[in-house]
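One chain of protein is taken out of this complex; the other chains stay put.
Now for chain A:
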Amino acid sequence: MASEKLNQWLEKYWQGELSHVEEMQFRSELKINRESLSGELQSLAEWFEATESVKHELSLEDDFDAEVLQKIRSTKSGENKWSWWKIAASVLVVITLAYMGWLLPQSKLSDTNQLVEMENTQENPEKAFEETKATLQLMANMMNSGKDHLNSLQLFQVAQDKIQTSFKQEKKKKEDTQKNI
């Protein structure tokens, strides 16, 4: 390419007036004619060469991807655990509401004598204490039942992890076998 054209492009380059396509052409021409250039054009050709090299020299190592993926996967499993807790908590709320709204009134209706005694608990502190104790015992049983649900969920999580691990090992074995072949 004529040096006149290169000099025109050089001037436009300094002014920031080259279009994207023109600039790509300019870079390419300077690269091709690098040995025959002098002065500013030579300096710029070297500059372009260096900016291209920066892309290769400044790059991350191969294990970077694995590090990031490991981190985001641990975030994901953390979120799963949290969602199991949310389910467990919801189950507990439903059980408590069912007890309060349905079981408790039923038990009151089934024993009218007890109901009469209940109305006068202020005059009979021992009875009140017994009633409170029985109610708290029932609540404790309900809480334990909720906890059992959580245990079964944890068992499910452990089983899931084991399956994933064995699947990964199987996959790795297959890959090793393929590499050996």
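Points to keep in mind about this one:
Criterion: a residue touches a chain if its C-beta (ideal position, glycine included) is under 8 Å from a C-beta of that chain, and two chains touch if they have at least 3 such contacts; residues count from 1.
As a working rule, contacts and distances are computed from a predicted model.
One chain of the assembly is not displayed; among "histidine kinase", "Cytochrome C oxidase subunit I", "DNA-directed RNA polymerase sigma-70 factor" or "Monovalent cation/H(+) antiporter subunit G", its UniProt protein name is "DNA-directed RNA polymerase sigma-70 factor".
In the complete complex, the residue from A:N7, A:S53, A:S90 or A:Q169 that touches the missing chain is A:S53. Among A:T75, A:Q106 or A:N180, only A:T75 touches the chain that is left out of the view.
Interface residues of chain A facing the missing partner chain: 13-17, 20, 24, 40, 43-44, 46-47, 49-51, 53-60, 64-65, 67-69, 71-72, 75.
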